[in-house]
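Before I ask anything, let me first share the structure, which is written out below as structure tokens.
Just one protein chain is left out here, and the rest sit where they should.
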Amino acid sequence: MADLLFAAATLLLLLAAAGLAALWRAGNDVDRMLAVQLLGAAGIAVLLLLTPATGDPALLDTALLLALLAALAACAYRAAFGPARQKAGTPPAVPRP
Amino acid sequence: MSLVFDAVLCLVLLAGALGVVTTGAARPAVIAFIGYGLLLGLAWVRLAAVDVALTEIAIGSGISGVVLLRCVRALPAEPLTPAPNRMLKPLAAVVSITIAAALAAVVLALPEPAPSRAADVAAALPATDLGNPVTGVLLVFRALDTLLEKVVLLLSLVGVWALSRDPACRGRPAPLSPEPAPAPSAFLARVLAPIGVLVGLYLLWAGADHPGGAFQSGAVLAAMGLLLVMGDQIRTPAAESRGLRLLLLAGPFGFLAVGFAGWATAGVFLGYPPGAEKAVIIAVEVAITVSIAVTLGLIVLGPPAGEERP
Amino acid sequence: MSLIADAFTLVFVAAGIAFFAAGTLGLVRLPQTLSRIHALTKADNVGLALIVLGLLPQAANVLEGAKMVAVWLLAQLASGAVAQVMAEAVMAETKATKDAAPPEEGHP
Partner (left out) sequence: MTGALLFGLAGAALVGCGVYGLLTAPGALGRVLGFNILGGGVFLMFGVVARRGAGAGFGADPVPQALVITGIVVAFCATALAVALLVRLCAVQAEAARGGDGDKET
């Protein structure tokens, strides 16, 4: 059983890597953030699969943390690159018409 | 089968690291770094170091990501560096491959049987009443390291604050976003942050006997604070506030006070009073968790912007 | 009994992986960022739900099972909100490039 769970986790990791590679070359930066989200979701699933496979219940805490912090990067991206984005050298924003 | 999983994980991890260093632009490199931190967390899980995995996911991927994305915003669109020498990349590749090969040889030549302090820790752990050996090492056997690390955290905050335009370091750090938070971010802050605080406190509570502890808990609490700031639910705190400075100093100075008290109670610096070890350790852990959370959050927020003009 | 539980786990985990594969395929094949967000969020949530459901019989005790469900709920909440956040970012960036026409907004 543990071997099968490991196989499933490997498959998930490969899927995430494939998606990551494809999006990385094709997309813009929002797509790359999406790819990281995909990796996060796959990471949660992998950790859940590894919990019974290794018999260590503490892995669930890691999955919990991953699920919790998945949103942080997206929010930080949005906060850093909003529409009123300022370049370091430009004067303060003028309200758009 | 687990070996196949490890091999795939290692390859993806390496691909991620290569993605970070070979991507020219700043923004994709930082995004790749966030993914790399996540994969490193998985690698730590496979090395049976769940405490480290929790720290890596919370700090190495989560909070570092916020800092780095913020830095990308402040950078000019195209860096003003001259075109590098054409020989640079091949030369750098040769140097790095040589270093990696030497280190790989060292890894292959590690002594067998491996030296280990696990037995010593296992022998001494019952005296501390703790169940988690890593917490035991951090707070008892190598307490001096942890104490000094608290000081490093504090010093790095002092360094960040020293970059303020206000010589007296007053006022609030600039908000993370120049505009009001969009509705989804505000929703996340309102709903996810309370759950996250709960998870942070759980990690602190579980840290005595299971993976978790002050660092992981402090990092999660700091991340939730940042989420609240990004969702416009709380303002960034004013640097001159006495309460804030008390929270910053509670951990290092509380730990130091316990350390000096150790001379009186246990006859040695950083000794814990016999019979009350666990209570004192947990008190120290709570104090340093609070300080770690506040310090990490403030380091991310950056230098205070000077006194507000009404 | 344990054979039935194992079979249940395998079937549901396989189904979950199939959904993950569909989500990844959508992520790769769909032409626009907004539709890619849609594919990612929908498929991955179902995939994770199936995997959690499949692993529930493997949980050592009730608390562990509850924690698995909590992880799923949290991931559900986060991914739903993250989809909104990212969609907002897409809208904001296209708007900014449209009405101010700054070529510097497009990054390499």
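As written, the chains take the letters A, B and C, and residue 1 is the first residue of each chain.
Simple rule for what comes next: contacts are C-beta pairs under 8 Å (C-beta built on N, C-alpha and C of every residue); 3 or more make two chains touch, one makes a residue touch a chain.
It should be emphasised that the depicted structure is a prediction, and the values quoted were computed from it without experimental measurement.
A.B. asks: Using the definition of touch stated at the top, determine which of B:30, B:208, B:248 or B:294 touches the missing chain.
C.D. replies: Per the contact definition at the top, the residue touching the missing chain is B:30.
A.B. asks: Just one of B:165, B:190, B:235 or B:278 touches the chain that is missing; which is it?
C.D. replies: B:165
A.B. asks: Considering the entire assembly, which residues of chain B contact the chain that has been omitted?
C.D. replies: 2-3, 6-7, 10, 13-14, 17-18, 20-21, 24, 26, 29-30, 33, 36-37, 40, 43-44, 46-49, 51-52, 55-56, 59-60, 63-64, 67-68, 70-72, 74-76, 79, 81, 84, 88-89, 91-93, 95-97, 99-101, 103-104, 106-108, 110, 114-119, 121-123, 133-134, 136-138, 141-142, 145-146, 149, 152-153, 155-156, 159-160, 163, 165, 174, 215, 292, 296, 299-300, 302-303, 305-306
Here is the rule we use: only the chains that are shown with their structure count from here on.
A.B. asks: Starting from the Cα centroid of chain C, hunt down the chain whose centroid lies farthest away.
C.D. replies: Farthest by centroid: B.
A.B. asks: Express in whole angstrom the distance between the two chain centres, defined as the mean CA positions of chain A and chain C.
C.D. replies: Each chain reduced to its C-alpha mean, chain A and chain C end up 10 Å apart.
A.B. asks: Quick one: chain A and chain B, Cα centre-to-centre, how many Å?
C.D. replies: That pair's centroid distance is 19 Å.
A.B. asks: Measure off the straight-line distance from the CA centroid of chain B to the CA centroid of chain C, and report it in whole Å.
C.D. replies: 27
A.B. asks: So which stretches of chain C touch two or more other chains?
C.D. replies: Chain C, residues with two or more chain partners: 74, 78, 81-82, 85, 88, 104, 107.
A.B. asks: For chain B, which residues are shared contacts with two or more other chains?
C.D. replies: Within chain B, the residues that touch at least two other chains are 27, 77, 182, 185, 188, 192, 195.
A.B. asks: Applying the document's contact rule, which stretches of chain C touch chain B when the two form their complex?
C.D. replies: On the chain C side, the touching residues are 74, 77-78, 81-82, 84-85, 88, 104, 107-108.
A.B. asks: Can you check the complex and tell me which residues of chain A touch chain B?
C.D. replies: Its residues touching chain B are 2-4, 6-7, 9-10, 13-14, 16-17, 20-21, 24, 29, 32-33, 35-36, 39-40, 43, 46-47, 50, 53, 56, 58-59, 61-62, 64-66, 68-69, 71-73, 75-89, 93.
A.B. asks: Under the definition above, what is the set of chain B residues touching chain A in their complex?
C.D. replies: 1-2, 4-5, 8-9, 12, 15, 19, 27-28, 31-32, 34-35, 38-39, 41-42, 45, 48, 50, 53-54, 57-58, 61-63, 65-66, 69-70, 72-77, 176-179, 181-182, 185, 188-189, 192, 195-196, 199, 203, 206, 210-212, 216, 220, 223, 226-227, 230-231
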